[in-house]
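The structure follows.
Note that one protein chain of the assembly has been removed; the remaining protein chains are unaltered in position.
All chains are identified by letter, namely A and B, in their written order; residue positions are counted from 1 within each chain.
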Amino acid sequence: MSFYDDFLNYFKDKFSKNQITNENVSGSIAAELIIISSTLITALLLRHISIVLTAVVILVLLVLILSNLPISIKLFQEQDDSIEKMLFYAVVSLGVIVSIFYWGGL
Amino acid sequence: MNELIPLIVIIPIIAALLLNLFAGKNKIIKAIAFIVGIGMPILTLITGYGLHYFGGHQPLASSNIAGLPSYITNSTLYNLHPAITYSYTPLAKVFIFALGIVVFLSLLTYLNSENKSSGPFLFMVFMGTASVSALILSDDLFNMYVFFEIAALIQTGIIIASSAKDNYETALKYMILSSIGGPILLLGITILLAICGSVNITDISLAVSTLVQTPISRGVLLFAFSLIFFGWLYASGLPPFHVIKSSVYSKAEPYGACILQAMSLISLIAFVIVIFRIFGDFDLFKGAMILISIIAMVLGVSMAVVQTDFRRMIAYLSVGELGFVGLGFGLGGKFAITAGLFQGVNEMLVTTLLFIGLGSVVYLTNTSDTRKLGGLIGKNTMMAIMILLGGFAMAGVPPFNGFRSKLMIVEAALTSGYPELAVIIVLISIATFIVFVKSFYTIFLKPQPNDLKFVKESIPKSMIFAVAVLLIICLILGLYPGIVTNPISQCIGGLL
Partner (left out) sequence: MILLDMQLLTLFTAGALIIIGIFAAIYIDNIIKKIIGLSFIEEGVNLFIISLGFNKGGVVPILMPGMNTNWFVTNSAYPLPQALVLTSIVIGASTFAIMLAIVMVLYKKYGSLSTREILKHKSDMGDEQ
């Protein structure tokens, strides 16, 4: 159960001021698995474009995922109710959407 | 009876104004709210399908004026829609009827669970109903923008009217984000106006199909597409706006939250149909829809699993479920789009069930923190079981409606050659199920904490009635999905 212990310690580190229950930790682990598996499956969709690209992207994703492991907690901290983060992500995604749509569709 | 079409929007507005006028007179307010709440679903049933031209200004082509000179009949002016046009289709009927049910049931719980009814709150409920009905009826982009901004203001108002902690802060955050999202959407609409010369959607889609062939106007159209797409993300609360949207739902009172989620769902549907009609032929459309839907589903569900506040949890789930609707449009084709829209109807009803049902927990204990709750099954067993069944309906357990629509989307994904999407859909449904089992255990089955205080002794009958009615509707739609899918697919067949 070392993964669970690692996770619990990380969790306590981040949220030490609040009470932690079993449900929080198990919920975070469930979220972790959902995110990892669905990211990898989504990457498989690239096979409609190019199979080599899919292989490369999946390898890169695996490295990225393994190097930042408690993803659910990091994501959770990125998605809090802070207005600065929300505005930042809104403007960044506006930029990304406009550039991808414009140059991708020409 | 085409003349009744504008009444679908006008009657809620008049009701809203009357309610504001009689603020303070409890009995009159209750009577008006109740009558209009019942009257709206009935009105949608008796209204005939068709088009309504405001001011009677039909396009020249359909007004049959004899002896027009040839330089008019040969120009595009001949087919241009000069008036704001409302088109009442089977699709609009399904969604406005479902909205009517949601509004009626949430008003019923509101009027019975609060001692004193507030005129301004009811004003906002009816104004919001009118604005989203207009969104789905309107065939005019600028008119849609106006009603959409009214809906955004109404949503802010509903949060301010609640008694949750930090509701003003959330309202301000929502407004700050809305003053970026709204103007960007308007900019997209204006670019379309500049290049097509009209704000009528039928005219625009006609013009776009010829304009797209020249490279310069293709670039401008793509720019407009990206801006309107961003505005759509903001309107429906898909990522990156899922955080503020779920925060908004969780800060409103439960009966307000069901109306808020119904409003954002209908704005999503209305705008996605517009985007599909105008830009559906672009290669980017499908990819963008599929990608944003997957992101919404994964982020929504994974955020819902880690929540400790159950109102926030349902809010994230309802945002995640929106991804299924987008997925239907992303897969394309009549069957997939029908499946997505059917899932939209189901989501609206089921989320309302859960907000009202779990609202009874807030009503009893005045808290929504799952760590402070437990053992509530002893309080009202029937309610607890109905909530569990509602959760099953959302997760896609047969024989409920969620199962039907998710199965249809899975089928559509498999037939269009994307088995990965089917896997993701099943995965997300399982995760939704986990969320429900987890929260049901913590709220209802876990031993009751000693310090849990009850504010009220029992759940009002109206809440049990509302949840039961919604559960029965879910069951009926699960057994006979044709009630919803037939009119929708008939209407989508006309769009394709």
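Throughout what follows, contacts are C-beta pairs under 8 Å (C-beta built on N, C-alpha and C of every residue); 3 or more make two chains touch, one makes a residue touch a chain.
Just so you know, these numbers come straight off a predicted model, no measurement behind them.
J.: List the displayed chains that the omitted chain touches in the full complex.
T.: A, B
J.: Which listed residue (B:106, B:202 or B:308) would be found touching the missing chain in the intact complex?
T.: Considering all chains, including the one not shown, the answer is B:308.
J.: Among B:160, B:220 or B:495, which one is in touch with the chain left out?
T.: Considering the complete complex, B:160 is the one touching the chain left out.
J.: Which listed residue, B:52, B:81 or B:173, touches the chain dropped from view?
T.: Candidates B:52, B:81 or B:173; residue touching the omitted chain: B:173.
J.: For a quick check of understanding: of B:2, B:118, B:190 or B:217, which residue touches the chain that isn't displayed?
T.: Residue touching the chain left out of view: B:190.
J.: Would you indicate which residue among A:44, A:71 or A:87 is in contact with the undisplayed chain?
T.: Candidates A:44, A:71 or A:87; residue touching the omitted chain: A:87.
J.: Considering the entire assembly, which residues of chain A contact the chain that has been omitted?
T.: 15, 17-19, 24, 76, 80-85, 87-88, 91
J.: In the whole complex, what residues of chain B lie against the chain that is missing from view?
T.: 142, 146, 149-150, 152-153, 156, 160, 165-166, 168-169, 171-173, 175-176, 178-180, 182-184, 186-187, 190, 193-194, 197-199, 306-309, 312, 367-369
Basically, only the chains that are shown with their structure count from here on.
J.: Rounded to the nearest whole Å, what is the centre-to-centre distance of chain A and chain B, using the mean of the C-alpha atoms as each centre?
T.: Roughly 27 Å separates the two chain centres.
J.: Along chain A, where are the residues that touch chain B in the complex?
T.: 19, 21, 23-24, 26-28, 30-31, 34-35, 37-39, 41-42, 44-45, 72, 75-76, 79-81, 83, 86-87, 89-94, 97-98, 100-102, 104-106
J.: Which part of chain B faces chain A closely enough to touch in the complex?
T.: Residue positions touching the partner: 170, 173, 176-177, 180-181, 184, 215, 218-219, 222-223, 225-227, 229-230, 233-234, 239-244, 247, 282-284, 288, 290, 294, 297-299, 301-303, 305-308, 370-371, 418, 420-421, 423-424, 427-428, 431, 434, 438, 442.
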